[in-house]
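With one protein chain removed, the remaining protein chains of the complex are shown where they sit.
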Amino acid sequence: MANFQPLNKNQHQALKIESDPSYAHSAQSHIIPVSVFELPQVQAEYPIAFIKDAETGRFHLVALLGLRPQENLFHKKGGWNSLFIPQYLLNFPFVLSPSADQPDNFVVGINLDSNLVSETKGEALFSNDGEQTPYLTKVTENLLRAHSQLDATQNFIQTMIDKSLLSSQSLTIKPKNNEEFNVTGLYTIDESLFNELNDSDHLEIKNKGFLTAIYSCLFSTQRIAKLVNLTNSK
Amino acid sequence: MTTVNNDILIIGGGTAGWLTAAILAKSLNSKEENGIKVTVVESPDIPIVGVGEGTWPNLRATLHKIGVSETDFIRECDATFKQGAEFINWAKTPEPSAKESYYHPLGTVSHSSYDFNLAPYWLLKNKENRLPYDQAVASQARACDLGLAPKQIVMPEYSAAQEYAYHLNANKFSTFLRKHCIDNLGVKFVSANVTNIVLDENEFIKHVETDHSDEKLIPADFFIDCTGSKGLIIKQTYNIDWHDISDVLFNDTAFAVQVPYPDKKQAIKTHTLSTAQEAGWIWDIGLQERRGVGHVFSSKYISDEKAKQQLIDYIGDDYTDDLVIRKIPIKLGYHKKFWHKNSVAIGMSAGFVEPLEASAIFLFDAAATMIAAQFPRDKKQMPYVEQQFNQNFKVRMERTVEFIKLHYCISERRDTKYWIDNCDPVSIPEKLKQRLEYWKTQPPTKFDFDHAWEPFNLDSYLYVLYGMNYDTDLSGNTAAYPDAKKAEKLFYNVDRQTELLQKQLPKQRELVEKVKEFGFSKV
Partner (left out) sequence: MNDGMINQVVIVGGGTAGWLTAAKLAKYLSSNKSESVQVTLVESPDIPTVGVGEGTWPTMRKTLADLDIAEHDFINYCNASFKQATKFVNWRTPAQNGQDSVYYHLFSSIVNADEFNLSPYWSLSDKQIDYANFASPQAVICEGGFAPKTIANRGYDGLLNYAYHLDAGKFADFLKKISCERFGVKHLAANVISTNLNASGEISSIETKELGRIEGDFFVDCTGTRCLLLGEALGIEFTPINDILFTDNAIAMQVPYQNEDDAISSSTISTAHAAGWTWDIGLSNRRGTGYVYCSDFVSHDQAEQTLRDYIGPQAEQLSARRIKIASGYRKKFWEKNCVAIGMSAAFVEPLEASAIFLIEASANMLCELFPRNKKQLGAVEKKFNDSFEYRWKRTIDFIKLHYFLSHRKEDFWLENKSASSVPDSLLEQLDNWKYRPVSRYDFQNTFEPFIQDSYQYVLHGMGYVQELGYNASTFNQHHTVESILKKNEKLKQHLQNNLPTNRELLTKVKAFGFQKI
């Protein structure tokens, strides 16, 4: 299913990568992780939430792609139901992993089982003389940038927890032609809690540069309606 | 003589008799073939007292348990919603210009003083500009001021936005319960006067004799005395000692009158008003069709004529000469035991404390509920349950008397001898005295109320103490209350709650009209 291998200019010299405007690899995902830096663009089209990892209890910052597990309302045949694509989707089928012998260094890996990987169609990874193509260089840059943002995202999440700004939400969705159902397990930033922050906490958050992120989260709740619409039009 | 108790006979109707019948018949499954049977013998000639019109929230749970629909109850008993009591002119000698009053709401404070006691934080606020205690800690007090009902029409029966009880028409309530008992709970009704109570050789009651043409002799295993102040069993048969409390609570008479609303659509108060007078106090209860108003006073301190006049003055413009003012003598006190052998007294037969906090119906309900839960099916268990019940209710009566006395003895009123004597330490029960002494420097805490069955708990005492501005001096102890931040948040929540309630809750009259028309849903 997922066979991630570190890229190696010898073994993988001939590989070409296709792009998929429908991001089919995410078809079964109802949530994807997002970075704190892309929240202003994310909020325009996706609801943002904090979700607990069942294995660790820790929070992830995510965009909702659907209202029920394994439901992705944005993916459609040949396309995607919005303009902005969060970077997590763009990086597929590549990942960044720590290098086996030098843990502080990273290597680019690729999912060899993906149907986007072939030797015939798409962008080449290496030129004939074994050098990285500009495409691969760009991919590497994107991956490194995404990685560098992880700490900041984690910091943002922790700050929201420490300042007690999160509250758990449960939504009741009433689709047009179907039974209503509940969405639980979501946490969002509570606007009234945020407004009641004392001065010193507020200043601290401002100095950390999180105000935009907080407002992005707050505004994004309006996008739930969009997901309901997409549910109805299925 | 059988070894099990299968038949219960209740002598006397009224609220006590019929409520007890309902609770027992339902809990003990009288409708089932081998369920315990309940019979009520009620005199067709003796009227019920019929002025007990205030209740406590436990009645909601009881009505629900016995299968009564809240909608039917409200429609047939002229009932309205009660959220507490307002005590007017109790703390200080009344001034013509300024009304002084405080609320004792039925809900716990919005956070519950058992989790976090706001009282000390209120005490530490600046006396000049702090809100009165009830307003500071309870959105319900403010809701009462605004005349708001405790729920919306869309809420299911018995559910509450704010904890509530009822004001009800006692006569109609009796009739209503009787019908429910007979039609739905398998209670047998005999309309007759009891002429004799016959004991066996061990002084247990064997049967009663009546003037009924068919049921001349009604045997039973267990007997309940709901004959009011007559006390057919507890007094006239067993002559159980009486504990008189007239040295603590002085009132001995009541004048009661029913006052119609001049305007059928006028607002109905959502709480009981209790206005202190020179030698007593006046109750004012708003039902759907009329008010029940009465003056409870002490004939040792004021003449009947003056007392009647004060009542008429209170009613003011709504008073008309054709209104009938009834005089009811009241004997305050209680029997030293309530359960004796195979009988128990419930209701005014057990005892009576002035209705300042509507404790009567509350206590009947509690007694019947306990007896239902503990009912000794096997006769051998009777002595054990007798002892448990007597002990339990002795405590409940003692604490009720103390709680009522509290309203008097911490008043600053000294305008008449009645008030001077009421505040005299010699008239204050010992346990109350000790508590008050302790509360001079410490506010009440949950540790002061360790009896699980105390009828009035921490919250109730706090409302009365600090509604009356009892001086608990915390100076030098401020460090014991460091959670000022949390307290402020809770005070603030009360403000917000009140705003929300104002937006969401209808007025009392509006809700009652809707209930009459549409009813509450079951879910």
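The chains carry the letters A and B, assigned in the order they are written, with residues numbered from 1 in each.
Methods note: a residue touches a chain if its C-beta (ideal position, glycine included) is under 8 Å from a C-beta of that chain, and two chains touch if they have at least 3 such contacts.
What you are looking at is a predicted structure, and each value in this text was computed from that prediction instead of being measured.
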item: Omitted-chain contact residue, chosen from B:D378, B:E430 or B:E517; value: B:D378
item: Of B:K327, B:K417, B:K431 or B:K446, the residue in touch with the unshown chain; value: B:K446
item: Touch list for subunit A against the chain that is not drawn; value: 52-59, 161-162, 164, 166-168, 187
item: Absent-chain interface as seen on subunit B, which is shown; value: 4, 27-29, 32-36, 370, 373-378, 380-381, 384, 388, 392, 434, 437-438, 441-442, 445-453, 476-477, 479-480, 482
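Note that only the chains that are shown with their structure count from here on.
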item: Centre-to-centre distance between subunit B and subunit A (centres being mean Cα positions), rounded to whole Å; value: 62
